[in-house]
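A single protein chain has been omitted; all remaining protein chains appear in their positions.
Chain nomenclature is as follows: A, B and C, assigned in order of appearance, with residue numbering initiated at 1 for each chain independently.
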Amino acid sequence: MHTRTYLTVRYAETDRMGIAHHSNYPIWYEAGRTDYIKSFGISYSDIENAGILFPVTNLSCHFERPAQYEDNIVVRTWAIELKAAHIQFTYTVKKINEDGSQTELGYGTTEHGILDSKTFRPVSLKKRMPELYEKIKATF
Amino acid sequence: MHTRTYLTVRYAETDRMGIAHHSNYPIWYEAGRTDYIKSFGISYSDIENAGILFPVTNLSCHFERPAQYEDNIVVRTWAIELKAAHIQFTYTVKKINEDGSQTELGYGTTEHGILDSKTFRPVSLKKRMPELYEKIKATF
Amino acid sequence: MHTRTYLTVRYAETDRMGIAHHSNYPIWYEAGRTDYIKSFGISYSDIENAGILFPVTNLSCHFERPAQYEDNIVVRTWAIELKAAHIQFTYTVKKINEDGSQTELGYGTTEHGILDSKTFRPVSLKKRMPELYEKIKATF
Partner (left out) sequence: MHTRTYLTVRYAETDRMGIAHHSNYPIWYEAGRTDYIKSFGISYSDIENAGILFPVTNLSCHFERPAQYEDNIVVRTWAIELKAAHIQFTYTVKKINEDGSQTELGYGTTEHGILDSKTFRPVSLKKRMPELYEKIKATF
């Protein structure tokens, strides 16, 4: 189970090498995460409004081929691990070519703590948001 | 009375035209504002912690010459207007050449409301932070 | 004649005030410009590949209301002036509410030189790209 997020490379995202700067990929992953969470019928804004944060603790990106201005990109997102106060996501980033075929540009992972937004201490998603917890668990 | 903020153009700030993307200038102005406020013995963090926000209501930028990766830049910042719940800043952006001379790259202005961070309603800086208000007023 | 560009506010675009940082609006305008140019059957990439650049010489933004994470945004873009080596665009930025109504967040303009990408000297769009020139002129 995964979601697909579509975006177009912005001019401001390019650098003087003529390609999308690598610092944009974590931002694209995050757009993917936003859509992934939404697919469970809750928004990440709702999660934060309920007093829970998912700060990133680890990030890894592998870059296979560059993306360029105006390229149409699809980010595929899915969760690969969910523990009490820890969640991990994987992403693939592909370019959609004019003929509809796709070229893999790279992939990455993010690991997140699950924290209370007031105390910044770990909280159990299972206890605080059991429905969301079970829905994500069911995707494994 | 103005402050000078020094920065080096980052690779990620360039675009495929090979120059610093224009969206970075408001960020550089903001770095200038941070230093300008600090010159009065208070940080902008302190102002926000005291429950006051300075959201931007108007921004204008004029670009004369481009900046490039690794260019050494100086942003000069000063306030040009301060009313009860409104403040306006001006900025110049110059490149510092290797021989120490400077080349003007452009200039800009920002206008800000002065709001209570809880109600998002205008507040009087004169009443809430009279000392800072008088110090800025004294620069005109 | 104008184009509409749809985007969702990204988490990375927010700041500690909880709203989309004002430096994102020029980037959103640029996404609008990309779609506007495309509506004439040519991409801005094609224009650059033909050796022509549209660097920004002036930028102005007015901010009426803030945008927040996950807000659905529509940017409306149109050209308001086209001379030999100069083009000007206007933008409105609106939030699309859940009931489908729209709330105006602000508006802005950008002015651009039209330059040869090798010499960085002004060029006549009318001479270099007469078809595009006439198509834009026809919108006034």
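One rule holds for everything that comes next: a residue touches a chain if its C-beta (ideal position, glycine included) is under 8 Å from a C-beta of that chain, and two chains touch if they have at least 3 such contacts.
Just so it is clear, the structure is predicted and the values come from calculations on it, not from any experiment.
Novice: Taking the entire complex into account, which one of A:I19, A:V93 or A:L125 touches the absent chain?
Specialist: A:I19
Novice: Quick one: say which of C:A12, C:I42, C:V74 or C:I96 touches the chain that got left out.
Specialist: C:A12
Novice: Go through chain C and note every residue touching the omitted chain.
Specialist: 11-12, 14-16, 18-19, 21, 23, 68-69
Novice: Take the complete complex as the reference. Which residues in chain A touch the chain that isn't displayed?
Specialist: Touch with the absent chain occurs at residues 16-17, 19, 22-27, 30, 48, 53, 55-63, 66, 117.
Novice: So that we can see where the missing chain sits, which residues of chain B does it touch?
Specialist: Chain B touches the chain not shown through residues 8, 10-12, 26-27, 30-31, 34, 43-45, 68-70.
Everything that follows uses one rule, which is that only the chains that are shown with their structure count from here on.
Novice: Work out per-chain C-alpha centres and flag the one nearest the whole-protein C-alpha centre.
Specialist: C
Novice: What's the chain with its C-alpha centre farthest out from chain A?
Specialist: B
Novice: Just give me the whole-number Å value for how far the CA centre of chain A lies from that of chain B.
Specialist: 33
Novice: Could you work out how far the Cα centre of chain B sits from that of chain C, in whole Å?
Specialist: Centre separation, chain B to chain C: 24 Å.
Novice: With chain centres defined as C-alpha means, what is the inter-centre distance between chain A and chain C in Å?
Specialist: 27
Novice: If a residue has to touch 2 or more other chains to count, which residues of chain A qualify?
Specialist: 11-12, 68-69, in rising order.
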